[in-house]
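Missing here is one protein chain; the remaining ones are kept as they sit in the complex.
Naming follows writing order (A, B and C), and every chain is counted from residue 1.
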Amino acid sequence: MKNTFGNSLSVTLFGESHGEAIGCVIDGISPGTEIDEAFISSQMEKRKGINALSTGRREKDQVKILSGVFAGKATGTPICLVIENADTKSKDYSKTKDLARPSHADYTAEIKYGGFQDYRGGGHFSGRITAPLVAAGAIAMKALEKKGIKIATHISLCGDIADRDFGNYEEDFALLEELEMPVLCEKKREEMASLIESCKRDGDSIGGVLDTAVIGLPAGVGEPWFDTVESMLSHALFSVPAVKGVEFGAGFSFGSMRGSQANDAFYCDGDTVKTKTNNNGGINGGITNGMPVTFRCAVKPTPSVYKKQETVNMKRMTDETLLIEGRHDPAIIHRARVVIDSVTALTLCDLLLTRFGTDYLR
Amino acid sequence: MKNTFGNSLSVTLFGESHGEAIGCVIDGISPGTEIDEAFISSQMEKRKGINALSTGRREKDQVKILSGVFAGKATGTPICLVIENADTKSKDYSKTKDLARPSHADYTAEIKYGGFQDYRGGGHFSGRITAPLVAAGAIAMKALEKKGIKIATHISLCGDIADRDFGNYEEDFALLEELEMPVLCEKKREEMASLIESCKRDGDSIGGVLDTAVIGLPAGVGEPWFDTVESMLSHALFSVPAVKGVEFGAGFSFGSMRGSQANDAFYCDGDTVKTKTNNNGGINGGITNGMPVTFRCAVKPTPSVYKKQETVNMKRMTDETLLIEGRHDPAIIHRARVVIDSVTALTLCDLLLTRFGTDYLR
Amino acid sequence: MKNTFGNSLSVTLFGESHGEAIGCVIDGISPGTEIDEAFISSQMEKRKGINALSTGRREKDQVKILSGVFAGKATGTPICLVIENADTKSKDYSKTKDLARPSHADYTAEIKYGGFQDYRGGGHFSGRITAPLVAAGAIAMKALEKKGIKIATHISLCGDIADRDFGNYEEDFALLEELEMPVLCEKKREEMASLIESCKRDGDSIGGVLDTAVIGLPAGVGEPWFDTVESMLSHALFSVPAVKGVEFGAGFSFGSMRGSQANDAFYCDGDTVKTKTNNNGGINGGITNGMPVTFRCAVKPTPSVYKKQETVNMKRMTDETLLIEGRHDPAIIHRARVVIDSVTALTLCDLLLTRFGTDYLR
Partner (left out) sequence: MKNTFGNSLSVTLFGESHGEAIGCVIDGISPGTEIDEAFISSQMEKRKGINALSTGRREKDQVKILSGVFAGKATGTPICLVIENADTKSKDYSKTKDLARPSHADYTAEIKYGGFQDYRGGGHFSGRITAPLVAAGAIAMKALEKKGIKIATHISLCGDIADRDFGNYEEDFALLEELEMPVLCEKKREEMASLIESCKRDGDSIGGVLDTAVIGLPAGVGEPWFDTVESMLSHALFSVPAVKGVEFGAGFSFGSMRGSQANDAFYCDGDTVKTKTNNNGGINGGITNGMPVTFRCAVKPTPSVYKKQETVNMKRMTDETLLIEGRHDPAIIHRARVVIDSVTALTLCDLLLTRFGTDYLR
């Protein structure tokens, strides 16, 4: 089994929601990379989301560095990041542990692990396990910044509310850095917040679509087959819980387009080749072409809703009804954006180091 | 570099459009698996598509088996499949080889390979390289059938024409096996064919969306992080040229859904756990739940259109116009379906053999 | 970069000798495997070696389990093991940190990590990092025992003193489990201990050869090319610091042998095929044949000797002399045996799970 991703830069995840601690090992960060603990903390905060839009777990996620950092800088050897599980209320799971929560991983975990899984709070499947990914991603994002490579994500859709597209990347990226609710258009931002609040009142949840852009990537990264940039990114993105769709550039809109509309015309901008449109999302033949890499992720609504649901008792094999009590997030879309940025950063570091050598981000 | 995919079952691709031959090595096919050459041929035929809807390359793709098959059965050692490039017209590329065809990989290949790439007909990036994938996939599909696992794909969208959804899987799968134009609804099938023909007359091309279902998969396959079923499948699917989006189950529709609508209620069907809806596309927490695995792929229109396009001369760094002559496919959507089925079959074999051991498909 | 080994069972190492903590993540241990903490502790003790033969670090290596274990059993998800570095004396490294200790990794670390490595006590290269490997290996050894697979190692050579060969495996294995100084012949055991003590008095160190046997392995494990059992084991074994040679079966003795002597004749023992001799060390064509897998590892003398040595100042590029003070082990050969057993156990688990599926050791 492998909870490891990446070659030249790799991440190995561990931990359960209600266990001792969660964390990851990140290997391949170039020696000398400054470890910006303040940035890690601010990313961890963004992952926790906004108080008003959440009823969920509010513990402080203090990231402890066990290895791989010396005198404030990466040594080049594996960095182990650990976050203790503080807020693990001693809830009684004995009544519900055999009831598979719909659209959660309880049933598949039961089958795969034969009843030995830690079922408390989703165990190893919990969205909480994205916390160490975000910490690792924060280190990777800072490493990429040395080469002028930046990543940002906004909510392009939530319910029936659509944000505007990215305009000026530098300005929009700066704006998103400030926002707890990552929506470019102020009016839509408020509408989405209201929508989420109303879902919270209803005991319900809502999904969304995240739109990500990466600027500053050099051309020529990726492989023609199997390890295309789309393949590598989607591999990482689809391991984020709740992500159920990934599209690059025009994505599913291509289905209704003609080649004459879809093609991105090339032109020379000084000694750089650019394209007039970017329907291909910065990737041709699986390889970056120097234009912004753009993609969107579909995020399903959190399955923990405060409503009666039909399910089964996995041990007795009987039909049952279930009311999930306790902490609920009405939406994770605004929190997921830092997870998306993080796995994107980790994947891109991997691709760049594979292409240009392990000193590229030194 | 790695043009290899998979662990317990792996595929390694090689070849260029106008080189000596193209092919692949497929490793991990269980010993004793019957090699059904007739089925391989029929899949190769489907990949070539329909005469009426194509102006493209028409060579007979004869698959030659160099190794790994003895007395008509897989030995369990690597199978090398080779297809000779017969129909490589000695076209003169000298005038156009420095002009990057828009939305093709010419420019990214130039950057990555520094001018040493075989530029004739797209070289290693050519859609032609999917031919050995289809041959390998045909072997994998037959191996999966031993366990009752079947895969089929129809065109769910082409331009603004939408096919009906899958209904009875067994019936629809049987129907699709017969069809050259894989559309479930007869009327829509004709409409799509007409649309593609009209694109052909216009010298243009059209994209589409493919909808795939896999039935018969056991529950409990896949990993919680990184090697989720979605991650592994999307990794493979995004290496198919022209695929620019992948969504599982309700996919991007989740963006507008509430949790109470989206959740798939569980129920007992005898001693099997099933879900009433299948919005999660048969996958919870990255692991199969025993329901059909369903996903859709966005396929961009073929970039070779018979129209003047703006581009650059990559050597001289000048703006140019280009008219691509020669063979054009107005659509690949109907041909791509066998490629999708093939990479799906190969990926699933890999996941199953990793989970249940290398004899699982024996 | 990858400090990860294995596919179906993988281990990821982290930590530095004088950092916060060292540890590893072990992924793929079958759900339900009992975690025998007493056995882990006893292996940790064996790794620390015998007081009388050591002047080295004596801290208690308390293994803390952060994840992957629930109610005393493996959940099947990643197990993170952490050992805090307690005994990290605040020695002053400022005078010696630029002097490359001969036959240590100081110089190669300087080149690879550009001066950012944690140089204290060898940092990530320290033999201390084998401690988490031993903890992980203890879990793997217990998992293998479920299938009757056992591993044991004795010192076959130390200086000019040679132990007898393995005789009755079961008896010898039981004996070795009891011994702090793993030598089969009592007289040789005492002679080796005396030799090591005399090296200690001289401020010198001594190397040795370890002889390992694995019994109970099924036939048919391993691959014909690249992932042969010899390849996989040697890959793991050569990552143990100080191991500089690995030979299987008759190993280097084959160089002087004729085929007629070297060949292992087959015979039927009931419904089992066995060989009369075992010159091939239980492996034919890279695959186990059901006989004991046997190999020997050459272990170089610890390079930290209490004698003046010639070296260079890596920053100033000047020739210097160096006297390494502080803790010295006159031999690690008796301690290394549990490390060898551990990496062997981890590698074999990986090979078995790949071959027979992830439930094989459940």
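As a working rule, contacts are C-beta pairs under 8 Å (C-beta built on N, C-alpha and C of every residue); 3 or more make two chains touch, one makes a residue touch a chain.
Model, not experiment: these values are computed from the prediction.
The residue from B:74, B:240, B:257 or B:273 that touches the chain not shown here is B:74. Only one of B:147, B:274, B:307 or B:362 touches the absent chain when the whole complex is considered: B:362. Residues touching the missing chain, restricted to subunit C, are 1-5, 13, 100, 102-105, 107-109, 111-112, 124-125, 129, 157-160, 199, 204-209, 219-220, 222-228, 230-232, 234-236, 238-239, 241, 243-260, 262-268, 271, 273, 275-276, 279-281, 283-290, 296, 298-305, 307, 309-312, 314, 317-319 (touch as defined at the top). Where subunit B meets the omitted chain, the residues involved are 1-4, 7-10, 12-16, 19-23, 25, 27-28, 31-32, 64-68, 70, 73-80, 82, 112-118, 123-124, 358-359, 362. Take subunit A: the residues that touch the chain left off the picture are 7-8, 77, 224, 354-360.
Keep this in mind: only the chains that are shown with their structure count from here on.
Each chain gets a centre from its C-alpha atoms; the one nearest the centre of all protein C-alpha atoms is A.
Subunit A maps onto subunit B through a rotation of 180 degrees [Cα fit, steps of 5, range 0 to 180]. Annotation: the subunit A:subunit C pair of sequence copies touches via predominantly the same residues, more than half of the used numbers being shared.
Centre-to-centre separation of subunit B and subunit C, using mean CA positions: 45 Å. Computed from the mean C-alpha positions, the centre of subunit A lies at a distance of 27 Å from the centre of subunit B. Chain geometry summary: the mean Cα position of subunit A and that of subunit C are 38 Å apart. Multi-chain contact residues of subunit A (touching two or more other chains) are listed as 1-4, 13, 112, 124.
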